[in-house]
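Just dropping this structure here.
What you see is the complex with one protein chain gone and the rest in place.
Note that the chains are named A, B and C in the order they appear, and that numbering of residues resets to 1 at the start of each chain.
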Amino acid sequence: MEASKSLREHGLRIGELEPGPAGTIGDVAGVSVGHSTVSLTGVTAVLPGPADRLWAEPAAAGVAVLNGAGELTGSVQIAEWGLIETPVYLTATMSVGRVYDGAVAAAMAAEPLIGVEAVVIPVVGECDDSWLNDPREMPLQSEDVEKALADAAASSSVSQGAVGAGAGMVCFGWKGGIGSSSRLARGGHTVGVLVLANYGDGPDLRIDGVPVGREIRPAREHRDPAGSCIAVVATDAPLGSAQLTRVARRAGLGLARTGSVAHHGSGEIFVAFSTSARVPRGEPAPPALADSELDPIFLATVDATEEAVLNALWAAETTSGRDGRLFERLPHEPVLELLAHHGRLRD
Amino acid sequence: MEASKSLREHGLRIGELEPGPAGTIGDVAGVSVGHSTVSLTGVTAVLPGPADRLWAEPAAAGVAVLNGAGELTGSVQIAEWGLIETPVYLTATMSVGRVYDGAVAAAMAAEPLIGVEAVVIPVVGECDDSWLNDPREMPLQSEDVEKALADAAASSSVSQGAVGAGAGMVCFGWKGGIGSSSRLARGGHTVGVLVLANYGDGPDLRIDGVPVGREIRPAREHRDPAGSCIAVVATDAPLGSAQLTRVARRAGLGLARTGSVAHHGSGEIFVAFSTSARVPRGEPAPPALADSELDPIFLATVDATEEAVLNALWAAETTSGRDGRLFERLPHEPVLELLAHHGRLRD
Amino acid sequence: MEASKSLREHGLRIGELEPGPAGTIGDVAGVSVGHSTVSLTGVTAVLPGPADRLWAEPAAAGVAVLNGAGELTGSVQIAEWGLIETPVYLTATMSVGRVYDGAVAAAMAAEPLIGVEAVVIPVVGECDDSWLNDPREMPLQSEDVEKALADAAASSSVSQGAVGAGAGMVCFGWKGGIGSSSRLARGGHTVGVLVLANYGDGPDLRIDGVPVGREIRPAREHRDPAGSCIAVVATDAPLGSAQLTRVARRAGLGLARTGSVAHHGSGEIFVAFSTSARVPRGEPAPPALADSELDPIFLATVDATEEAVLNALWAAETTSGRDGRLFERLPHEPVLELLAHHGRLRD
Partner (left out) sequence: MEASKSLREHGLRIGELEPGPAGTIGDVAGVSVGHSTVSLTGVTAVLPGPADRLWAEPAAAGVAVLNGAGELTGSVQIAEWGLIETPVYLTATMSVGRVYDGAVAAAMAAEPLIGVEAVVIPVVGECDDSWLNDPREMPLQSEDVEKALADAAASSSVSQGAVGAGAGMVCFGWKGGIGSSSRLARGGHTVGVLVLANYGDGPDLRIDGVPVGREIRPAREHRDPAGSCIAVVATDAPLGSAQLTRVARRAGLGLARTGSVAHHGSGEIFVAFSTSARVPRGEPAPPALADSELDPIFLATVDATEEAVLNALWAAETTSGRDGRLFERLPHEPVLELLAHHGRLRD
């Protein structure tokens, strides 16, 4: 049993659908992900396509809120226009301003018409990493946005775990962070999900329905469930904004399967976009699928979200932070044994 | 092994919280439930308290929609005023008008000031029972509302399964219908849930995380997942309407655990009310809990919703209906064996 | 000065846009309106096209709520699916059930596949006519729906004032009811609005910005502003549901210009549909305008809504009802004099 294998490589199957080749949001053609990690905090960028075309050809998008104790800038505009004009950025709560500022700078650098023909509102989501990271120190700078974008441009795969915005996150009492997964939906479209997982009350953790949280606990229990989870859903299915809003809402069902009850202090905010429904400024939205074809996308979204959270837990490393706090990574061997005991690991 | 035992009596435990004495929504003091069954359709009434006080002292309430392919009359007013002025009625889609009409008549009979000082908008939710019931026949009459209310007044327990509005419902390819459950939330409040369960794609069914739907299938598969699920959440916690809206939203997380992906054609609509937050007309809302005390209510709602669905499946009887269709009840013995095999039945 | 002239014929111009030939919602090709008036109450049907095609080819639609003390059945489904499958019906609050029931019957009569392939949720809005009509008497029957549909089929024009659902309505202390208007939007599309006007505090009434309510009062003041206003917006512009939701929201701005503050007890609920964006069941939505072309539609909607309310007031006749109550029609001559004094009547 090697620690570097993924849960799927160990035989876990969340749902019946197959993932894409990489098993990450990067399986949606055109999507790239980059990180800048600064000490115990950071920024992550998820791009629907090349950054220099996003403002001229925004991507159809939708947003959904399961519990709104959080922030996703741009969400008001997404709700009205159904578009994103920048990458989706993720960071720590009190760094949203710096990332917004860096995102504006990056957008202006990529597109000379910004500020001339119209302005731009970037999309920046957050979770609170202050269990590990001291948020008063604020080491992240607006320039880290460019680093994350450069990383996205240079990376052919999606790094997961305690990286970028995920550096200081905590999930079900274990070290959390960035996780991703994908599914090949019936009908031929790909759905990818990336989560910033920073939520959950330890005993509630379920893995593929197995009550792992009841059986396996960290040495030092942490029972403050107020955290958040941002999910980014990408698809190559040509969907309109109302459809993508509905897709985004399904991310919450994937979280529920992992044990989320969407605590009062938590920000479960989800954004979905389509890489094939780009809407050049001033032009009509392109044709979209029939609503009756959404069910396969919904199922893929729920499954991929569930697995993305598990992947975040699986990829994260034990991390120590402020005030002598230490968050262990989910212990692989006992979990695999428990899953095997419940018949969940296929050969 | 007796068929008449509940899943809980067989040892299944959904979550760690205890249910109330009856294990139904009736555990919330003051709440009563009545049914009128007419052939393969019907009406179910859920009352927050005596019917003749509801208009004069509406109950604080909230509504949430996970997927809105359905109807809950009164939902616009609940969203604005945060109140329900009548019982919550459940019925078949095309009978909503008759139940609304009967509900108005019942409200006028109970309260002479209706139509004099103000009017009333009843709360009527629906699912589509037309897999079994021929909806063009419409045997249900508005007078059945009074029968359901009389049944509620006469009943000390909550009937479940293929009864009232649940008579013709289908769930994960099995016979569905009315199910209910309750939880004693940490902090001392009781949460009760009643569902009208008519949704789900068979292979997706999970029971306490065990993938029952992958293993056990009806003899004659039915793979049209377009159905609905209305959930009614009752609590004796003194909550305001914004809080109850948030509670209602959690019902969807309970459905997710059973395998719901909230299909395009489905109406997942949830209404929550408080029996201890009654708001006499023209008066201020009574004091409510702090938001920081909501997490135990959220957890209880998710757990009770999950179990309510399972109870609907467990209580329903095999039913034959239109066009020679037959929907089996979920087969108890194989399911219990599977649950036992996964270590889910406690002694 | 003849009483039978419209305000426009007297020279009033609301905004700069021209109305269509009839100056009603009927100017949107395909739209028809019918009424059944029963004593002091009634039902009004607004059809986007032939009734027998509506279920097979629903019309793209959106709904918006300014103040939700009211009911529009189907609104949950419109918010999710962006479609209407039946005419929009208007009636009195406590008659919604009967109209829903009649609407289901009418839909089944028109379309044999209803109840076989799927069910139908009709769209029924209401205002409270109980200042004039005794709502406990309930003379309206579900059969009146067929009468309203027959009237729609037979009528080449749109009757306004104290007719159909408008029979018992009150507006700014004067007799209210059904009003309609239309505009030719820049860009070539037509927008029509029909309102059921039953709202407003007398002194707040403004006509084209002239504070008529401060100057002209009914002999017997009526200062209970809790009423409602349903607006139905029709357009031949090919719009998607998200766009129509935004169009519907603009109806509230038209009401604001007449003096509405959307009182607590009022149901300002608006539904918009497109006659040229029909979506055959299971098929994708047709191409829509670019969002950047919406402004002319918005302006036309605001102007037409404002004028529709004025037309309701202008067309209504003095009406006496329950408990010796009498509501005068807005007195034409003093109003025209005041408008002329303020320079509002063009030659």
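The rule is simple: a residue touches a chain if its C-beta (ideal position, glycine included) is under 8 Å from a C-beta of that chain, and two chains touch if they have at least 3 such contacts.
All values reported here derive from a predicted model rather than from experimental measurement.
Within the complete assembly, A:V96 is the residue of A:A59, A:V96 or A:A148 that touches the hidden chain. Among A:T24, A:T44, A:S75 or A:S159, only A:S75 touches the chain left out of the display. The residue from C:R136, C:R217, C:R281 or C:H342 that touches the chain not shown here is C:H342. Across the entire complex, the residue among C:A56, C:A150, C:V261 or C:L326 in touch with the chain not shown is C:V261.
Only one of C:L196, C:V210, C:A237 or C:A277 touches the chain withheld from this view, namely C:V210. Remark: the residues of chain C touching the chain excluded from display are 16, 66-67, 203-204, 206, 208-211, 214, 225, 246, 249-250, 252-257, 260-265, 291-292, 294-295, 298-299, 301-302, 341-343. Chain A residues in contact with the hidden partner, per the touch definition given at the top, are 65, 67-77, 79-81, 93-94, 96-104, 108, 114-116, 118-122, 128, 130, 134-136, 138, 142, 265, 267, 269. Summarising the interface, chain B meets the missing chain with residues 80-82, 240-242, 246, 281-285, 287-292.
By our rule, only the chains that are shown with their structure count from here on.
Using the mean of the Cα atoms as each chain's centre, the chain most removed from chain C is A. Note on chain placement: the centre of chain A and the centre of chain B lie 33 Å apart, centres being C-alpha means.
Centroid to centroid, with C-alpha atoms defining each point, chain B and chain C lie 35 Å apart.
Among all residues of chain B, those that touch two or more other chains are 67, 265.
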